[in-house]
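Please find one structure pasted underneath; my questions will follow.
A single protein chain has been omitted from the complex, and every remaining protein chain is retained in its original position.
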Amino acid sequence: MRFKRGKPPYLRKRDKAVYMRLDVLIALAPLVAFSCIYYGMRPLYVMLHGIISAMLFDGIGNLFLRRPPGWADGTAAVTGGIIAAVMSPAAPYWMPIAAAAFAIFAIKIPFGGAGRNIFNPAAGGLAFITLCFDGRMFTYPAPNTPIGDITQIVTGESLGSLLRSGAATSFKPADLLIGDFPGPIGTVAIAILLACAVYLLFRRSISVFTLLPFLAVCTGYAVLFPRVGTGWENSVMLELCSGYLLFAGIFIVTDPVTSPKFWLGRIFYGAAGGILVMLMRTAGRFEEGCCFAILILNTFAPAFDRLSWKAIYRTRTYWQRLKGVRK
Amino acid sequence: MTNSHQSMKPSGIFRDTGFTQNIVLIQLIGLCPIILSGISLKYGVVLTVCTMLVQVNISLLMSVLGGRIPDWLQPPVCAIVSAGLLLGAGYVIGQYISPELYAGLDIFVPLIAVSTLVTYRAGGFAAHNHPGAALADALGASLGFGVVICIVAALREIVTFGTLWDVPIGFEPIFARGALPFVGFILLAYMAAVLQKILMVSRMIREPRPDSRDGDSTNRDFFAEIEHIGDIENDEDIADPDKIPGSGDPARS
Partner (left out) sequence: MALLTRKGLVLPSRIEPAVSQPVVILPADTLRVYLPLSYTGSRARCLLSTNEVVYPGKQIAESADDGQPVMRAHVFGVFAGLRDASHPLYGQLECAAIDCMPSPVSESPAAKNFDKLRPADVLEAAEAAGIIDELDGHYLYRKLEEYRENYCDLVIADGAENQGYASSAWAVMNESVEQIWMGVQLAALALRATAGQINVRLKRNRRRPLARRINNEKAIFQVRRRYPAVKLEKNPWGRRICRIGVQACLALYRAAVYGEMHGSCVVTVSGDAVKSPRNIRAPFGTTAEKLLEICGLKADPVRLLSGDVMTGRAAESDRMLILPGVTCLLALTEEAVPAHGVCCGCGRCVGVCHAGLLPFEIVRRVENMQYEQLASLRPDTCDGCGCCSHVCPAGRELSDQVSSARDTNSRIYSSWEEEDEI
């Protein structure tokens, strides 16, 4: 009887990489559903446009890379989903498609495709749209107005622009939690976002070491440099709930492929991300410059990983040598 | 600082700098004007003409005088001469062709004086070669640059303004921010990729890839060399693991 060889270990965990991406899509679903309650069916169509076009472009791009289409990979669907979730509910349908095209063809494919990209494609797509179509990107309809024709919508003033112009006062926490204010599709329902974060953390699809320092640094910055005159609690609440900061912290900054893998590297990455995002908001040109901050941050991921691992490894080795456990 | 060219004939040098090792797309020299001011075909053509003017003259000059001027003096001489040439060119454009054009280009015409495109080829190549070669190199570099900037500028003009050479061509400008630098970078990147693909394909057509026969012949040469070492008194020379890569420690128990 002959047998196969193969490589050890011969027992593997029954787990697939695609489950992480599926978890993200599952987490996006209630956000879109909630937005549909306020705005009608349009957010769902925007999301579908984003996801399907991203997957299509990814398939075409993988032909250039001579790799299999990769729809079973799930990364393109996640990119499309994240891009669409940051669009305004009144965004024209070509905007998520254009963003997905830029994300896939200029950020993902040239660097090697899924798993090899240095920059977050969703952040790249959002940066493209923010730079080129910032007017249309940042016009948000007032909540509870179903959207028919997008040229005739009642616009509302988003929290980000209020903070920027200094005219923000206080909001009731209940209003903020249920998302009763103008904003992008997937980022206003704060309570649901927090539930999604908890779900993703427990499924080990995102890392607590990246998320918590990010939120902590943003909170600290909001306390130290408030843009609101009515106390630090209001400042923290408004800064964390405005724009897509919380959404970016949960879905974009913690993207596994582009963030470091070592726990200490992740902590530094989250903290640096928090500082960059808040700086882009307060000193940047647009009301929400999260995507640019994330693109800058992505370049530091390998450096954080390597340096922090070196530090920990050397300390541990010296300590073990001191105790006599290692020769 | 010298580049190795495939052949030293002027036509070979021209093809080399202009196409096979295109000065912009493969050697990545002179990107700044393309990205920042290659937004309209008119600008592109004007910059090309100015670059060619400066490049040809400076290359001929350096080819004649380069040997006699010490190395540290070459860049300032190039800069002063090209600044003089560009002053004249700028005056011509501003007065006789179109003042708006000159204003639109604002710093990029004088910038050619210190552009890497000029100094790299002048000091690197022209100073060490005879005038014929220097002329071919200068023409290749400036025409290579010119083709690239005109293509990029034409594309950006069509997309941003809907015109080509300031003539509306009935194309709705869909992308009002096409004049931003990142569009230039990405266009250049894709053009470089396309050029690489064209070069690869043409190389494969001309010289079919060597198959394993070549590999065998190299191995045969390697072993022939070993045999030529002569009478080997002890086997340790061959069996020394440092001499033959890949052999591990045989006596590992």
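Lettered A and B in written order, each chain numbered from 1.
FYI, a residue touches a chain if its C-beta (ideal position, glycine included) is under 8 Å from a C-beta of that chain, and two chains touch if they have at least 3 such contacts.
Not measured: the values here are computed from a predicted model.
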Fill in the blank from the handout: Answer key for A:19, A:94 or A:232 versus the chain not shown reads A:19
Completion exercise
Contacts from chain A to the absent chain lie at residues 1-17, 19-20, 113-116, 204, 207, 255-259, 261-263, 266, 305-306, 309-310, 312-313, 316, 323-327
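By our rule, only the chains that are shown with their structure count from here on.
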Problem - Rounded Å distance between chain A and chain B, as computed from the means of their C-alpha atoms - result: 39
Fill in the blank from the handout: In the complex, chain A touches chain B at residues 106, 110, 131-133
Practice task
Name, in rising order, each residue of chain B that touches chain A in their complex.
Solution key: 175-177, 180, 182, 186, 189, 193
